[in-house]
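Remarks on the structure that follows.
Every protein chain of the complex appears in place save one, which is left out.
What follows is subunit A.
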Amino acid sequence: MGKKGLADKVRNKQKAKSKQAQNPFEVKINKVKSSVVNRKLQKWEKGLPGVSRSKAVKKRKDTLLRELHHMKKSNLLHDKRFGENDSNLTADEKMVQRFAMEKKKQIRKSDFNLNEEEVVLTHYGQSLAENLQDTIGSESDDDDASKNLKTGDLQFGGFTNDSVSWKDKMKEVIAESKKHKFERQAEKEKTLETTNELDKSWKSIVTTLNPVRDNQLNKGKVSNFMQLFHTLVMSQKSDGATDKLKTEEEKAKEEIEKLKQLEAERIARMKGDAQSSSKRDHTSADDLCDGFAVEKPRPLVSFSIDGANVEQDKDESNEEEEEDSHTDNDSDGTEEENEDEAESGDDSDTEEEEDSEEDTDNYSDLASDTESEAEADGQKKSSNVKAKKADEKLKPILKTPKIAIKPGERMDLPFIIPAPGSLNELKSLLHGHSAEEQAIIFTRLRKCHHPSLAEGNKEKLEQFHVYLLEYFGELFQEESLDKHLVNSVTVNLWEMTQMFPVSTANCLQKIIVDRQNLYASMAQSKGGRGSFVRLDTMMYLMLVELLFPTSDFKHPVTTPAIHFITQILAESPVRSIHDVVAGLFLSSLAIKFVHQSKRYIPEVVTFLHGVLFLAADMSKELKVFPPCQALGKNVSLLKVHQKCALALQDWSISELLNSTADVLNNDQFRCQALLKCLVLVQDCLTLWKDLPLLGQVMKPVQEIIGLLPEHLLPQEVMDKCESIIQLIQASESKSLKVMQPPTVKPVPLKLFEPEIEEFWAGKRKKKGPNKNENEQKRLTHKYKREMKAAIREIKRDNEVLARHQLDTVLQKDADRKRKTKTLLQNLAAQEGDYKAIKKAKY
């Protein structure tokens, strides 16, 4: 209880202190620069100069003057009276305390005095006399029960009650809580054990239940049990609660989002860097507004290296979608067989396949937008899936090439094929195999060297990919072209390009540049006139179009490719009917390159003009564009001599280029070529319909169409001519918008950037740049202040001492005067007395 008393005392003291009323006459209010209404007077705005001065004076009196007094004195008097130096104590308190101490001294003296001690009887440590008096004396009925108990306790020596002591009680409580705790723990352990047991049994059941899924009869009706079963299986596969399975709607939404994003990025690339860099989000105060900005490299769309997994990580829904699309596309029906064949080849695949088919029912609502989803197949992001699973899912590749394998043949091929170390090795590996077998070889090569299977597989596969690219070109150098093989190689190339985009791009770029160099050196030697390239080069250019986005503003592969195409078109004069075919093919390829970006290719226009020129009447002088020549032996290469019927049909480029000139040198073929050319012209017109001056661009073409021998040409050709001329006239009649001077963006005012602190602590931080420097500054500041304070104190001390000296001097003088006065007084009195006596004598 004593402690509490102390706290109270301290508090009361503080209260009393603060309560000391300030004398309003002593308060001095400092002048402020600008007063704020409704604000309390701050601490630093007022002061008590009188009080503080008197305090200081008093302090000096007690310390400095005392020291002065004791100066040059060897003895010192210590005042050891109680409370003499304590200014907090009032005189009364001091007296009381002193009295108490005096008393104590006296009591101590009585230790040896036995007589004065009084014996008191106690019970339970209390004086009996008092308690008895209490019980006897008071008769109040306020609290009977307590009184009874108390009296009972007291009256019967306190031994009637057998209640346990407090200590025991506490012990009991502790024991009980411990027991509870132990019980809870035991229960927990038990539940854990049972769960584990259940899990074990579930696993065993799953394995036994697996064959149930194969049961084809059950496929139709899906019971609740099966649904539950499947959800359990699925949840088992998921990593944890965070990797919640996405619903079909979510998946579809995600895919659409992804597609949208890819398309948006493609369009951004199409527009080029110039546009993308134009929007700058932040202008610094230091900006000179000269349009210069450090451009951040913009990350391009990527299907990352592990795009490898992309293909394989498709979940069931995707697989199902793909199957759908395949069956849709399939017209000859060989695919179904082929699928079965492929599946039976890999036993492990069967389950997976069945699984996906099972799910068909569940995901049927997904089939809303087949096309978009088929597109999305390539872009599935990979999650970490086991290698085995990834391998199993490579299967769709097997299905894509249209192959039909006889069961006997398939067995000849080994399942594990070593990766070829060179192009020749690859060729020898493939030599003698049919297209179908080669497709299987490709698939197996890719399967057994999948990057997730072993270290170094990625490099092997990359190398294989490069050889396959070279092999692709060699396919077209052979006499007879195996179209199935070409298709399967192309599909493999596409899929592997998704795995190794950079190496493919480098390799294909090198092929294109090499062939272009070859072409350029040939043309150089012939005086700037090249000859049309061979089929394999054209097919490489075609492959570029299939593998890489041609709509990009600048692309390391497609841009050189389109330049090569246009160079061939612009520098190779048409010398034979084969050249016409090749040129038309290249023109259509060039148009395909730009069909999304709608970019303008002048070389195509001039080439088509040249082709039409070959068919036109030479009655008058015509403007021609190089490389076409107005004179020469080939000027009437496409001139039709007799009227003939015509049917537009697809041209097989490989057959046409391998056939002899005699076969093609007939009027019907010429008409076909003419019609093809006109179709391309029309394509150009529709593609570039928004270009300004398209009419002027196409004017030469219009002129030359007017010179075609109308009476000899079939009706289809003439119709085409008619529609083209209409289109040209329409574009010519379009009004031209006068070019406006570019609008100059207003230069923004130069402003300083506000310094924004994220966490405002209410104080301005005086933070320097450096910790050491800060400390240094702080110390100098402190030193200055201390120095000032010390000087001020010393001055004041001196003042006090001086005043004290003056006081003593004045005092001495006054004393002396007074003493002299008294002396003089005495003397005067004496003299008076003396004189009086003297007078009296006389």
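Details
By definition in this document, a contact is a pair of C-beta atoms (placed from the backbone, for glycine too) under 8 Å apart; a residue touches a chain by one contact, two chains touch by 3 or more; residues count from 1.
Note that in this section contacts and distances are computed from a predicted model.
Per the UniProt record, the chain missing from the shown structure is "Nucleolar complex protein 4 homolog", taken from the list "Integrator complex subunit 14", "Translation initiation factor eIF2B subunit gamma", "N-acetylglucosamine-6-phosphate deacetylase" or "Nucleolar complex protein 4 homolog". Summary of contacts with the chain left out: across A:Y467, A:F593, A:F613 or A:F669, the touching residue is A:F593.
The omitted chain makes contact with just one of the residues A:E462, A:E545 or A:D667: A:E545.
Of the candidate positions A:A505, A:L614, A:L674 or A:V717, contact with the unshown chain belongs to A:A505. Only one of A:V486, A:C644, A:I725 or A:L801 touches the absent chain when the whole complex is considered: A:V486. Note on the undisplayed chain: of the listed residues A:N457, A:Q567 or A:N666, the one touching it is A:Q567.
For subunit A, the residues touching the absent chain in the complete assembly are 262, 265-266, 269, 272, 274, 300-305, 329, 374-375, 377-379, 400, 481, 483, 486-488, 490-491, 494, 497-498, 501-502, 505-506, 509, 512-513, 516-517, 520, 527-528, 539, 542-543, 545-549, 552-557, 559-560, 562-564, 566-567, 570-571, 584-585, 588-589, 591-594, 597-603, 605-606, 623-627, 648-654, 676, 679-680, 683, 688, 691-694, 696-697, 700, 732-733, 735-742.
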